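Of the protein chains in this complex, all but one are displayed in their positions.
All chains are identified by letter, namely A, B and C, in their written order; residue positions are counted from 1 within each chain.
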Amino acid sequence: MPTDQSSTQLPIVNDFSITVGTVNGSGSQTSNLTILRALFKMGIPVSGKNLFPSNIQGLPTWYTIRVSKDGYLARRAEHEIVIAMNPASFAQDLAGCVPGGVFLYDDSIKLAITRDDISAYAMPVKTLARESGAPSNLRDYVANMVYVGILAQIVGIDMDTIYQALDFHFKSKIKPIELNFNVIKAAHQWAVENLTKTDPYRVEAMDATKDYIMADGNTAAALGAIYGGVQFSAWYPITPATSLPESLIEYLPILRKDESGKETYAIVQAEDELAAIGMATGAGWGGLRAMTATSGPGISLMAEFTGLAYFSETPVVVWDVQRMGPSTGLPTRTSQGDLNLCYFLGHGDTKHIVLLPGSVTECFEFGWKAFDIAERLQTPVFVLSDLDMGMNQWMAKPFQYPDTPMDRGKILWETDLEKLTEPWGRYLDKDGDGIPYRTLPGNRHPDSAYFARGTGHDEYAHYSEDPDVWVSQMNRLNKKFENARPILPKPVIQRREGAKIGVIAFGSTDPAISEACDYLGVEGVPVDYLRLLALPISEEVNEFVESHERVYVVEMNRDGQLCQILTIELPDRCTRLISLTHNDGLQVTANWVKAAILAEESK
Amino acid sequence: MPTDQSSTQLPIVNDFSITVGTVNGSGSQTSNLTILRALFKMGIPVSGKNLFPSNIQGLPTWYTIRVSKDGYLARRAEHEIVIAMNPASFAQDLAGCVPGGVFLYDDSIKLAITRDDISAYAMPVKTLARESGAPSNLRDYVANMVYVGILAQIVGIDMDTIYQALDFHFKSKIKPIELNFNVIKAAHQWAVENLTKTDPYRVEAMDATKDYIMADGNTAAALGAIYGGVQFSAWYPITPATSLPESLIEYLPILRKDESGKETYAIVQAEDELAAIGMATGAGWGGLRAMTATSGPGISLMAEFTGLAYFSETPVVVWDVQRMGPSTGLPTRTSQGDLNLCYFLGHGDTKHIVLLPGSVTECFEFGWKAFDIAERLQTPVFVLSDLDMGMNQWMAKPFQYPDTPMDRGKILWETDLEKLTEPWGRYLDKDGDGIPYRTLPGNRHPDSAYFARGTGHDEYAHYSEDPDVWVSQMNRLNKKFENARPILPKPVIQRREGAKIGVIAFGSTDPAISEACDYLGVEGVPVDYLRLLALPISEEVNEFVESHERVYVVEMNRDGQLCQILTIELPDRCTRLISLTHNDGLQVTANWVKAAILAEESK
Amino acid sequence: MSRQVQVNLANLTKSDYRGAQSTLCQGCGHNSIASQIIAACYELNIVPENLVKFSGIGCSSKSPTYFLGRSFGFNGLHGRMPSLATGALFADTSLLSMGISGDGDTASIGMGQFKHIMRRNVPMVYIVENNGVYGLTKGQFSATAEEGLSLKKQGANPYMPVDIVWEAVVAKSSFVARSFAGDPKQVKELIKAAMSHKGIAILDIISPCVTFNNQDASHHSYTWGKEHEVALHELSYVPPAEDILVDYKEGETIEVEMHDGSQVVLRKLENDYDPTDRAGILCMLEEANRMGELITGLIYINPGQKSLFEMYNLVDEPLNRLTEERLRPAKETITELNAMMF
Partner (left out) sequence: MSRQVQVNLANLTKSDYRGAQSTLCQGCGHNSIASQIIAACYELNIVPENLVKFSGIGCSSKSPTYFLGRSFGFNGLHGRMPSLATGALFADTSLLSMGISGDGDTASIGMGQFKHIMRRNVPMVYIVENNGVYGLTKGQFSATAEEGLSLKKQGANPYMPVDIVWEAVVAKSSFVARSFAGDPKQVKELIKAAMSHKGIAILDIISPCVTFNNQDASHHSYTWGKEHEVALHELSYVPPAEDILVDYKEGETIEVEMHDGSQVVLRKLENDYDPTDRAGILCMLEEANRMGELITGLIYINPGQKSLFEMYNLVDEPLNRLTEERLRPAKETITELNAMMF
């Protein structure tokens, strides 16, 4: 197929999205990842997002790969190249293709192409799969490789990088590599021989991914936790958190090889989330770096134990990979709707440290840092990720080895107790920073033991109903929380010349916001952008709000939860805050952010 | 004993507090209630508060009766008359008596009276109990009647009203009445013969209680629920909520007599709070007026089900009789610390109606109104009481028969469905008020059934992951919530001539705030007082804040939870809000409120 | 004669008992159970409006949408179906009820509520679609997974399995049965018998997850079930007022009389077995576990045990149809009441 000639348009290079519409459970994930990896290997910035239903097999699923020479990784709402493999979503897929776009479809789907403003190419999927010689039980599976080959030919994906992608995927196992690659090659060849390119989309090798890796947030979080020395994790399966503990199970044996040949950690699948947080809290109390991972429903169930951990001052790390709530909600859609609940989780006055990673790299970083913070402050730490960050493929800066030694916080062992001149008290604010010293079970010093509890206690951990004792312990907890502000990860601020307005956001919306800021700059509306990395907020946030006329708080929930928290934290300046929320379960796009801000600005 | 003569001070009449220090489980409650009731029968405003430990027997307990000619019912920190029955708290009790106060003590306690600025009277408790002729197993119990008799003599409580009080307590059973009254009489007689009054405290009959009743909030709430037609309650025991469902069990058979001789309701003791709210939600979905009652730990456990009820639009009433948290905290101390949690309970974006009764009378009123609101809005309704309101004895306006018929909300039965011209949809906003129509299981119309769920659904209750459907349902829920504002109980506003500042409070602090407002008026600092009865707030609150220079938000928790909520609700005016919090587990006093406001005002 | 759609005594066709199109995997045991529920309800002439459905969360718990589309239903929370159903059933005690749960839903997160609904003998057919795995979250061990089972990404299961039947018998459930989705006839007859039971009827149905736990050696696979199933008896349900058609020899059968007048006829196979003798049952189950047998059939029954609603002396009308007059005490009572509050 001679490229470029039949089209009068200018070529569109490395700047479009490819969406594959298929049936879940059909094994298309390997094909999609192969395309993604091949593009990445070509040095082109890419991101991959899976939009899947809450079932296991047979319903429509879409995988979208964004190719962006500018390095934009956010979701776009537009689909330039659509690959239609599913009769059930065929009409919708066809309608979703942009004018001038590409529509590749399985020719066994006998539905009419009702548009003439696109380039439609029929693919002989079944035929090529049959001809592949794949055993019949694998035929449906390799059928997905057909579109890899044809797409590769149409847009010009390098076949070598495709081979490398397969090699990676199949861990260099030659048999499956060859089986799949042969199908791709055959499809590619078929396209060369049979298709006439009528569209402008193509890829060209770049050099923009060399210093990057590609990973999903859940894997990154698990790896970070491993570098943070995780010793105990109890968990209960829930979408989209499951792959986080499953990655612990996968990677711990690889990365944590003790010379004894034995294990320095334990992972327990609990019977539910009440037990998962219970076990993790017990382990944290015992002095292990302990964590759990869950999503909204699990957070709800963890409320009581979180209160106990807060009040007994037990370090424990909870990853909340958010999905759309309330209730069971949309288990396979993304959201930032648990922020308020996590921040205040528990009855009575409770407040928790919340970390807000905004990239896969930060998932890794907070994977280890969360333990340092939890143990330093002796309190639960929530890390809020979401489905989009946790389960999708992101191009990201490589993981950095921790730049500080592990901070185990204030722990007294036998020899430490021996050196003390005054009696030790579990809840005594010896250093005036609100953080007491703790001992751990197994400490054999006769003064080491104490009885932990969720009931009122004095500085020596004795039961107390005394009003003054209660007040003083509650106030010390508050002091500890206030003192956390300066030691938590600082917000990241991107400034632009002449910006009078600002944006505050957190988490997985970062790529969309950054991209939107570029667009707004082009539109003549320069904005500064503060990305929050933790709650409670630090002084920088105050200053940021103070130094802007209006500050847009962009988040993916209905009620503007971050905006509410900032309002409480900054009552003096809260009238500058404007809440912009996006809550349909799909990741926010740069265009949405841009339009929302422009609409407000023109009011 | 000749009264009044030996004392040079002016008599102090009907304006002091009596505190009995005793051991819990010793049966002093009957004695204390007898004193309380007798005073009430004498027409003198009184309130009674029990300060008890979190165990069953053997630890110090105090019962304080405030006598107030001005009708002030709040706790005071001062104890004018102290009755010391417990050796363990003797020293503390002695120290706690105000200078010039009265100290009555059991003469078998062989501890020194180390003060000479008080009138100390030894009581021959054991002797008189022995002489009472009570059977030996009841002797400890009747010993408590000794102080009733002696106190009656010293301050002048009418013996007839004491008899009436006993008659009430023992439901006119002559044997226990006589047994106890005889001890009281003997003690009274002993005092006449042996004591010389050296103190100024006395009571005099008034006419200030005629239009009042005396009750605790939990009983009132249960009674209100019965008048609200409660049909189902599932509960799990927890202090201080337990007596609410127990009152349902006590009063339902008395007040709800069906002509069939059968029961129109069911009360189920569940295995825990998860099951209690689950059963209540199921019953609410089934069309029953369903409720549960719990306290902080139970609220934490109800988070997940509350989210389901919110999202599936199921009416259910949850009473939270608050105690001091976080965690197990101080189970027998009062607090208003669950406000924030209840308002936002659940993951994802959830918000709930919260009712805030400020008196026993309102506990009754909200007991029935909560059902109307829950069924009208098809959503969970939280009613926040607390230990002080729920378990202590309050003088209050009589219960009012409901002034509106039961509002069962929008329910369609067979005949209603037959009349419809368009297809019914469970989540269709037919009336434009955000509130859909519901059908109930048992409806035999073939179109009536629908499948309820916590997952995404469209207007016809079909499963949906469609982004637009999700957004529209979430927005409708929000609209429903916004529309609730005008129909919820309105705040009660007390104004004072010339007031430039205001106070906002809610719940059981009302007596203390009212009293403090009087004092502040006297000090030349007139304040207006808005008592909030519900969340979300209504326009009146906005106006109140707008029309005052500074508004003090007084509440019993650490973090100023109501102030935070008001800040979110009224960002434009939030800088006028000043948070005053009291969080030691004891009820706030008027003096504390006064001092706190004066301190701020003089800044 | 034109082709007529067949109807049952309730004048309904089979398709009146269907629900939405299943979105479960092809071959999933849960689908075949749903078919048997449809068949049983059709054959029992149940009016769909007279039945209410409940479920928790899981692939299994989704299936109530795939049958009886004309019945009310509530797909609740993971592990909490029992409490939701208990409350809801008070609304109208004339309704039949069916709850569908999974092994994770019942034996992992739901263990507490599962045990407590049995203590209360809530009248409900409670089906556990037991596949030893969490289907909907893609293949982790549930509490019924056998010790040593290996699953992708999970390694080997270190813990001992929960035996649903055993738990039910010990909890004094008044009707306990086990079946296998690969034995549709037995499933159907058991469902019919369960529908005639007036208390809780626990049906532990081995229902293979073809996607995540159908290896031949897995104790919840089709292959394993086929090879290890040992039926206690041949079971037939005989509706009220119908005669037992087949003549059995004296001593060959046990007939259990249900509260609605129907009968469950158990034709003995090799085992000599009394489904009312709890101690004997426990011994039999222990022995079967030792032998690796999958015992199926009606394992325990006590048709006379007091049901939840027999513990409450409720009015005859459905509670959810009572009017204000029946529910709100008369106006006069308020004065008396206030007089009590002195």
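We adopt the following convention: a contact is a pair of C-beta atoms (placed from the backbone, for glycine too) under 8 Å apart; a residue touches a chain by one contact, two chains touch by 3 or more.
Fair warning: this is a prediction, and the values are worked out from it, not measured in the lab.
Visitor: Could you list, sorted by label, every displayed chain in contact with the chain left out?
Guide: The chain that is not shown touches these displayed chains: A, B, C.
Visitor: Touching the hidden chain in the complete assembly: which of A:Ile44, A:Val67 or A:Ala290 does that?
Guide: Answer from the full complex: A:Ala290 touches the omitted chain.
Visitor: Could you tell me which of B:Asn50, B:Asn86, B:Ser233 or B:Thr328 touches the chain that is not displayed?
Guide: B:Thr328
Visitor: Which is it among C:Gly58, C:Gly73 or C:Gly112 that touches the chain not included here?
Guide: Hidden-chain contact among the options goes to C:Gly112.
Visitor: Have a look at A:Leu111, A:Leu440, A:Val522 or A:Ala595 and name the one touching the chain we're not showing.
Guide: Only one of A:Leu111, A:Leu440, A:Val522 or A:Ala595 touches the chain omitted from view, namely A:Leu440.
Visitor: Which of C:Glu242, C:Glu255, C:Glu287 or C:Glu336 touches the chain that is not shown?
Guide: Once the missing chain is taken into account, the touching residue is C:Glu287.
Visitor: If the hidden chain were put back, which residues of chain B would touch it?
Guide: 25, 53-59, 236-239, 242, 246, 249-250, 269, 271-273, 297, 327-328
Visitor: In the whole complex, what residues of chain C lie against the chain that is missing from view?
Guide: Counting only chain C, the missing chain is touched by 108-112, 115-116, 119-121, 143, 158-163, 166-167, 170-172, 278-280, 282-283, 286-287, 311-312.
Visitor: Considering the whole complex, not just the chains shown, which residues of chain A touch the missing one?
Guide: Touching the chain left out of view, chain A contributes residues 37, 40-41, 168, 213-215, 219, 223, 226-229, 231-232, 234, 255-256, 258, 260, 262-266, 268, 270-272, 274-290, 304-305, 308, 312, 398-402, 405-406, 413, 439-446, 448-455, 462-463.
Methods note: only the chains that are shown with their structure count from here on.
Visitor: Higher C-beta contact count, B-C or A-C?
Guide: Most contacts of the two pairs: B-C.
Visitor: Would you kindly tell me how far, in whole Å, the mean C-alpha position of chain C lies from that of chain B?
Guide: 44
Visitor: Among the residues of chain C, pick out those that touch two or more other chains and give their numbers.
Guide: Counting only residues that touch two or more other chains, chain C contributes 77.
Visitor: On chain A, where are the residues touching two or more other chains?
Guide: 53-54, 297, 327-328
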